[in-house]
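The complex appears here minus one protein chain, its other protein chains still in place.
Naming follows writing order (A, B, C, D and E), and every chain is counted from residue 1.
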Amino acid sequence: MFRLTVRDHIMIAHSFKGEVFGPAQRLHGATFVVDLELARRELDADGIVADIGLVSTLLKAVLAPLNYRNLDELDEFRGQNTTTEVLARAIAERLRARIREGALGDDAKAAIAALKVTLGESHVAWASYEIPLPG
Amino acid sequence: MFRLTVRDHIMIAHSFKGEVFGPAQRLHGATFVVDLELARRELDADGIVADIGLVSTLLKAVLAPLNYRNLDELDEFRGQNTTTEVLARAIAERLRARIREGALGDDAKAAIAALKVTLGESHVAWASYEIPLPG
Amino acid sequence: MFRLTVRDHIMIAHSFKGEVFGPAQRLHGATFVVDLELARRELDADGIVADIGLVSTLLKAVLAPLNYRNLDELDEFRGQNTTTEVLARAIAERLRARIREGALGDDAKAAIAALKVTLGESHVAWASYEIPLPG
Amino acid sequence: MFRLTVRDHIMIAHSFKGEVFGPAQRLHGATFVVDLELARRELDADGIVADIGLVSTLLKAVLAPLNYRNLDELDEFRGQNTTTEVLARAIAERLRARIREGALGDDAKAAIAALKVTLGESHVAWASYEIPLPG
Amino acid sequence: MFRLTVRDHIMIAHSFKGEVFGPAQRLHGATFVVDLELARRELDADGIVADIGLVSTLLKAVLAPLNYRNLDELDEFRGQNTTTEVLARAIAERLRARIREGALGDDAKAAIAALKVTLGESHVAWASYEIPLPG
Partner (left out) sequence: MFRLTVRDHIMIAHSFKGEVFGPAQRLHGATFVVDLELARRELDADGIVADIGLVSTLLKAVLAPLNYRNLDELDEFRGQNTTTEVLARAIAERLRARIREGALGDDAKAAIAALKVTLGESHVAWASYEIPLPG
């Protein structure tokens, strides 16, 4: 299996509901270093998993509506905690939708076998969400 | 699959038996940067894999009996080399036992699907041990 | 010159005033990885710049009032942007005051020649503030 | 599953054919930080995945013919782009061949279950190739 | 003293003249992770060393003529080795010239006290060049 990863980041504010979160129930924020990993079994005719320029552009586009935002104010996260895990899934699902729409081209759309989004919230904690992409 | 990782470290002395270890047969030591990764299929009601505070506390508690120790003197490692691989397994198995006892709560106990412990021994070498946790 | 550095982190929300900040004028947030570096010319009788346990505890104590906060709501930052640079200075000045009060002991109080605080806001940007400490 | 990883690097020149590569169609170069990960289910009698000294020596030996080279001039890559993905596969396949020949000893030859080669091309992009090794 | 650093990277080919370079006399290449550090004594009215957006744009602009190039073919480096040290100086001098022309604004032009360019060539080697900027 081949895997290609590109890195970007976002800076957001949010707060959590639930005693388990302790002081993180207060409005605070995070830098999330975001790694997008794409997997495929065979390379395309150019010898790549996907056009790294397109992948970087796609990742930045998917992150843009979240970047420099207070996530507590976004409708799509209403009623749920925007934990690192929840955000990893939300970003992964948007990326999957965009790839299905052809954002990385028809070849990648057919061949990418899985995607994984990892969000680093500090030098000592990170979380990821991985989903298979039916060929 | 969701995965959550937290990082801590220990500083230990030890020596190895066996010609394959060359100069590492002498008493020496290591800093191990320890990453604990937990996997689960669905998040809990709070939107997390596990309470990151509990996970960090659990990891520190499991590492404490090893930290600032000469591992050659510990009964539990008698007769075996405390290689990076062996230590990764020992730490992973203790974590599994504690999670089964409920150290991360009943929900995590039931839902965590796997745990992986990675020990970084330097900037150029690391080892891990991964075990499934039956739900 | 000897230098000792310890690392911790905070997660905060804030917003900036001024067109130069573009989208960062909106309420957003950051994880700051915080490095505290202490310099001194000669080591103490134990062979250290300062007790690393005390230094870590002091750094955590100084960061605590900022951690998991919306900095826009804190009186001390009223009327100024809590940029990475401004925060580095604020944290450095609090550390200097605490060291002068003896938080690291009398020997360190007399001997520490400088302190530097570096705040990493992402994998591609960081800022620091360095101040001399008269012996 | 146990996994052991060692790190080395190479510095190479190359160019790519295909419009998708944009400016990378020109002769340019890269430092690839190379991570070799070996997996096995049970440790050997010494408590290791493989002799880390042998693994490091093997990795360096396999990288040597590529290091400080213009890959465009090497026969083995004629007619294909030496993308990060293609190089990860080429290095992985050479390592597999050498392990099958016994470069890591008979025990490792029989027991290593998989190998993965990851090439970091910058702080924001990396690619890997993973292959199972029948026991 | 305040310092602000931003990171970018380039991928280049080159070769060196001189026996001291051994195999690096052959055409090869490198990824250079480039850190630009700016120092100033007092912050501007917005509480910053410089507009981080402008700094990142300036760094990218200065790196662009080198990126995806064979440095052996560039007139400006004729007759000299494009070692990590020489490139750090060349990039630093271009940045100084652009800052003097006002690329970071008049305030930064007057107040920036020093700039430092660090080029990371691998995970085990890097070089920098630092120059004072008269106020």
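Just so we're on the same page, contacts are C-beta pairs under 8 Å (C-beta built on N, C-alpha and C of every residue); 3 or more make two chains touch, one makes a residue touch a chain.
Just so it is clear, the model here is predicted, and its values are computed rather than measured.
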item	value
Selected residue (touches chain absent from view) among E:Ala45, E:Ala97, E:Ala110 or E:Ala125	E:Ala125
Touch residues of chain B, complete complex, unshown partner	7, 9, 11-14, 23-24, 26-33, 67-70, 121-124
Interface residues of chain C (partner: the chain not displayed)	1-8, 43, 46-49, 51-53, 56
Where the unshown chain meets chain E, residue by residue	16, 18, 20-22, 80-86, 88-89, 123-130
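In the analysis below, only the chains that are shown with their structure count from here on.
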item	value
More contacts between chains, D-E or A-D	D-E
Turning angle required so that chain C lies on chain E, C-alpha fit (0 to 180°, nearest 5)	120
Cα-centroid distance, chain C relative to chain D, in whole angstrom	41
Two or more partner chains touched - positions in chain B	123-124
